[in-house]
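Next up is a structure, given as C-alpha cells.
FYI, not all chains are in this one, though none of them got moved.
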Amino acid sequence: MEIRIINPNTSSSMTASIGQAASRVAAAGTRIVTVNPADGPLSIESHFDEAVAAVGVCEEILRGEQAGSDAYVVACFGDPGLHAARELTRAPVLGIAQAAFQMASMLATRFSVVTTLQRTVIIAEHLLHNYGFAHQCSRVRAADIPVLELEDAACCSGRLIDEARRARDEDGIGAIVLGCGGMADFAHEMSAAIGLPVIDGVTAAVKLAEAMVGLGLQTSKHGDYAFPPAKIFTGRFQHFSRPA
Amino acid sequence: MEIRIINPNTSSSMTASIGQAASRVAAAGTRIVTVNPADGPLSIESHFDEAVAAVGVCEEILRGEQAGSDAYVVACFGDPGLHAARELTRAPVLGIAQAAFQMASMLATRFSVVTTLQRTVIIAEHLLHNYGFAHQCSRVRAADIPVLELEDAACCSGRLIDEARRARDEDGIGAIVLGCGGMADFAHEMSAAIGLPVIDGVTAAVKLAEAMVGLGLQTSKHGDYAFPPAKIFTGRFQHFSRPA
C-alpha cells in the first residue's frame, strides 16, 4: 500500500523530516511517499498561508491519483484543504489534526494541544469546534516557536517540554496533542519527560490511513465528498478544467 | 468610500450582475468596484472550487490595498478565504453568508437558507456552526440549480419561489436567506411571492461595509487577524513573498 504524505509547505527539509517520522511507524507492506508542492509558502503560520497551501495540497492529491496512491495524509496541523482534497479522490485522506484529536480522545478524557505561535491557537480551536472535540480539549497552548525554528531541536525541546508540563499540572488532562507537523521528532522525549501520552499527528495519520485501507473503506462519493462538478478553470488554474 | 466587491469565481457576467445589485443599494458617497480573479473556477460548487478561489480572493484584496479600498466584500456564499482575506488588510472584510445570517437573525427568530445544489448544503451548515447561527437556522434547502443557470432568470425564479414557500410552510421560520451570490436579483420577487423577508448576502454585505466604515471600525491587527508573518513563497505564488 502506498500512502502519500503531503507536506503543504514548501520546506523540503521539513518534508524529509516528516517522511522519516512516518517511515518509522509504517507497517512492513506500506510504502511512504513524501511530497510537498513546488509552489507555496515555506511555512504555514496564518490563515493566509493555509489558503495558498491548500491549492498545492489539491494538486498533490491529483498527482497521487495518477500514481495510484492508496491513501493521503495532509501533514500540517491546520488540515488545510482537507475537505477539498477528499472531494478529489476515492482514497482516504487524513488530516493530522483530526487524526491526533481522535487518538487523544481514546487515551484520555481530556487533552491539551501544544502548538507553535499564539496566532495559530485560533486555527486549532476552529478545528476542535468543527470536528466535535471542543469539550474534550482543556486548552490550546502556544510555545511561541516559529514553525521553521522547530528544526533546531536543541533549542525547542526544552520549551515544548516546559509548556507540556504546565499543561499536565494546570489543565486537568491526561494527554498532549502536538500542534504542528514539524514536531513529530519531539513526541517521545516529551512523553518521557512528563509521563503522559504525547500524540504526533503525522504518525497517527499514517497508522489511521493503514487502518482505513486495511478495512477497504473509501471516501464517500455520495453527496458531501462527491467529485467536484466538472467545469472551466482559467489562468494559472486552467489545468483543473474538465469538460462538463 | 470605495467598497471592493470580489466575486471569487471568474464569471464576468456574474460579476457584472453582482455589481448591479450592489450599486442599487449603495449610498450616495459609496463607490462600488466589482472585480473577479483572472484565474480560477468559472463557478463555485464544491470545497475544491472554494479552495482554488480563495487564492484569487486574497490577490484581489492585495490589489485593493494598492487602490486604497475602504472595505471588501467576498461575494460567494461559502465565504471562501474570508479569514485569510481579513489578515491582509486593516479594512473591514465581509463575507456574504455571515452578513446575510446577521441580518436574518435581527428580523426573525428562525430562518431557512435556500441554496443551489445539494452538495453546497454542507458548506452552509459548516458556516452556520462556525458563526454561531446553527440554532437559529431551521433548515438549509437546495433548489437543485447549478450556479451558472441562475443567469437564466425565467427558469430559476419559479423553482426558488417554490422552495422558499415550502420553507415558509414547513420550517416554522420568519425569514429566508439566499444561499448564493448569484441570487441577488431574485430577492424582491421571492419576498413578494411568499410574504417573508428574503435576504441577499451581497446587498446585505454592502450596507454592513458602509456601516463599519462609517463607524471607523477596522479589522483587528492584534492576534487573530494580525498581518501574516513575512516569509518566502515559491513558484506561482512567489509574488506573495516578503522578507522576514
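Here the chain labels run A and B in written order, and each chain numbers its own residues starting at 1.
Convention: contacts are C-beta pairs under 8 Å (C-beta built on N, C-alpha and C of every residue); 3 or more make two chains touch, one makes a residue touch a chain.
All values reported here derive from a predicted model rather than from experimental measurement.
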{"item": "Oligomeric state of the whole complex, in copies, if 2 are shown", "value": "6"}
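Here is the rule we use: only the chains that are shown with their structure count from here on.
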{"item": "Subunit A and subunit B, separation of their C-alpha mean positions in angstrom", "value": "29"}
{"item": "For the subunit A and subunit B complex, residues of the former touching the latter", "value": "10, 37-43, 45-52, 54-55, 57-58, 81, 83-84, 86-88, 117-119, 122, 126, 129-130, 146, 223-224, 226, 228-229, 231-238, 240"}
